[in-house]
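Before I ask anything, let me first share the structure, which is written out below as structure tokens.
Heads up, one of the protein chains got dropped from this complex, but the rest are sitting where they should.
Take a look at chain A:
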């Protein structure tokens, strides 16, 4: 039985580089950093005082009364989803909303709401918002996105830490291939730049401590990398069956060829140093997409800028692609936007789709001296991608040993 073809017909993003897809993409191509030193009062006692906040505050975009009912994570998700939905042209297509589903992930959920309501509780229990639960629940972003557009096929929230955004795309692809929906609004969101996550990731020794040089803090693959930079934002992709898209004459950015998931079974926080879990995720994405390593010309790596993680991924890519990794440009957007946790895979999938669509790989910044344990073709400047049929991989890995790789194909 042949697989249902699935294509990308809409893109949306709000990131540390811009409040929409075009400004984000421009920033990535220009090698711009979205990092900055935080100046809020709450940051003063923290060891790590740098992050990459969303360039456009979502409350400037969403209507005031609506915004106060949404956690920041859901606000970001709704902003990205509105852009993707408008981009797809589906609103005017008259599609059956019972064939429209949602898969929008978050790594942490409504943490702003959880913390602010805990503070309110300490003052007076009656100050706890009656909307606290619908705002803090992890499925809140997905639920509000479904309400925005009246999606009725099903609303899903995969939670797998920093692999969540990619897992949402994996899940969305399955819904269409299993015939449960024609269109899935898929993505991920995170708004978690707050004292608690900065302190907690800091205590794990996971974050860069370059407080005096924020724009140079996130440096995947560089020999002097010292941890990741916390970012925030959301990415959303409209996944649509090829038949459905073709019938309505939709524009198509790329094909979502396959998605692979695996688990390390190794440690709650450390990646398997052999890279075998990540390798299996990539191999599954390729085989499900009827692709071979020879087809891959662009790899959007997970590459968070942690000392061990970047090496394990490089090993995994080499194992999955072998010699064909020589002709695949490796790119690490986290060097510019930081790590968006549950939003990372989705925003970077948007970037991967645009790389294929525009035939160009964005640069990786801050690679002053490539770590000699990184055996990848790292581009520190934009790189043109070849014409013809090419494919790309986007990797995301998360605490818990989650590995999720997505394979996209040019159209």
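In this text, a contact is a pair of C-beta atoms (placed from the backbone, for glycine too) under 8 Å apart; a residue touches a chain by one contact, two chains touch by 3 or more; residues count from 1.
Here, contacts and distances are computed from a predicted model.
J.: Consult the UniProt record of the chain that does not appear here and report its protein name from "Sigma-70 family RNA polymerase sigma factor", "Acyl carrier protein", "ABC transporter permease" or "Cytochrome c oxidase accessory protein FixG".
T.: The record names the chain that does not appear here as "Acyl carrier protein".
J.: Taking the full complex into account, find the residue in A:131, A:195 or A:223 that is in contact with the omitted chain.
T.: A:131
J.: Using the touch definition up top, pick the residue from A:41, A:63, A:92 or A:372 that touches the left-out chain.
T.: From the options A:41, A:63, A:92 or A:372, the contact with the absent chain belongs to A:63.
J.: May I ask you to list the residues on chain A that touch the chain which is not drawn?
T.: On the chain A side, contact with the omitted chain comes from 63-65, 68, 126-127, 129-131.
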